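Right, subunit A next:
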Amino acid sequence: MNPVNYLYLSALLFTIGATGVLIRRNAIVVFMCIELMLNACNLAFVTFSRMHGNLDGQVIAFFTMVVAAAEVVVGLAIIVSLFRSRHSASVDDASLMKL
Partner candidate 1 sequence: MSFPLLTATAALPALGAVATAAVPAARRTAAKWLALFVSLATLALGIVVLVRFDPGGDRYQLTESHAWIADFGVRYELGVDGIAVALIALTALLIPFIILAGWHDADPLETGNKRWRPTQGFFALILAVEAMVIISFEATDVFLFYIFFEAMLIPMYFLIGGFGDSAHEHGDEAAATQRSYAAVKFLLYNLVGGLIMLAAVIGLYVVAGNFSLAEIAQARANGSLHMATNTERWLFLGFFFAFAVKAPLWPLHTWLPNAMGEATAPVAVLITAVVDKVGTFAMLRFCLQLFPEASKWATPVILVLALISIIYGALLAVGQRDIKRLVAYASISHFGFIVLGIFAMTSQGQSGATLYMVNHGISTAALMLVAGFLISRRGSRLIADYGGVQKVAPVLAGTFLIGSLATLSLPGLAPFVSEFLVLVGTFTRYPAIGIIATFGIVLAALYTLVLYQRTMTGPVKPEVAAMPDLRPRELLVVAPLIVLLIFLGVYPKPVTDIVNPAVKQTMSDVHKKDPKPSVEAAK
Partner candidate 2 sequence: MENLIALLVAAPLLGAVVLLCGGRRLDAVGHWIGTALSSASFVIGVVLFTDLLGKNAEHRTLMQHLWTWVPVEGFQADVTFRLDQLSMTFVLLITGVGSLIHLYSVGYMEHDERRRRFFGYLNLFLAAMLILVLADNYLLLYVGWEGVGLASYLLIGFWQHKPSAATAAKKAFLVNRVGDMGLSIAIMLMFTTFGTFAFGPVLSHVGDASEGKLTGIALMLLLAACGKSAQVPLQSWLGDAMEGPTPVSALIHAATMVTAGVYLIVRSGAIFNAAPDAQLVVTVVGAVTLLFGAIVGCAKDDIKKALAGSTMSQIGYMVLAAGLGPIGYVFAIMHLVTHGFFKAGLFLGAGSVMHGMNDEVDMRKYGGLRKYMPVTFITFGLGYLAIIGFPGLSGFFSKDKIIEAAFAKGGTEGWILGGAALLGAAITAFYMTRVMLMTFFGEKRWQPDENGHEPHPHESPRTMTIPMIVLAFGSVFAGGIFGIGDRFLHWLEPITGHEEGNSPVSALTVTLATMVVLVVGVGIAWAQYGRRPVPAVAPRGSLLTRAARRDLLQDDFNHVVLVRGGEHLTRSLVYVDHTLVDGVVNGTAASMGGLSGRLRKLQNGYARSYAVSMFGGAAILVAATLLMRAV
């Protein structure tokens, strides 16, 4: 199969993720959409690795996974503590980052 099709899939997944980040309010869903974007990138990396015949893309995919795992740890902790203090997981309720 033509590897370019994987890139189309990757782009599609990234767009779905990005749209989710922008339009959904639930922090858990936003979070999952971010994961979707990261994995779309991973897919693109792996595809490029295959297309160019070297391992660089796969190495970077591993890096991304490590970063994503670390992010999950921190991100979920933030969401949980936010939910505890506000009884809501809506990102729009947490708008304290302004003057």
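Annotations
FYI, contacts are C-beta pairs under 8 Å (C-beta built on N, C-alpha and C of every residue); 3 or more make two chains touch, one makes a residue touch a chain; residues count from 1.
Quick note on selection: all candidates are chains of the complex that A comes from, given by their letters.
None of the values given here were measured: they were computed from a predicted structure.
Every option in 1 or 2 belongs to this complex, yet subunit A touches just one of them, candidate 2. Considering their complex, residues 18, 21-23, 25, 30, 91-92, 94-99 of subunit A touch candidate 2.
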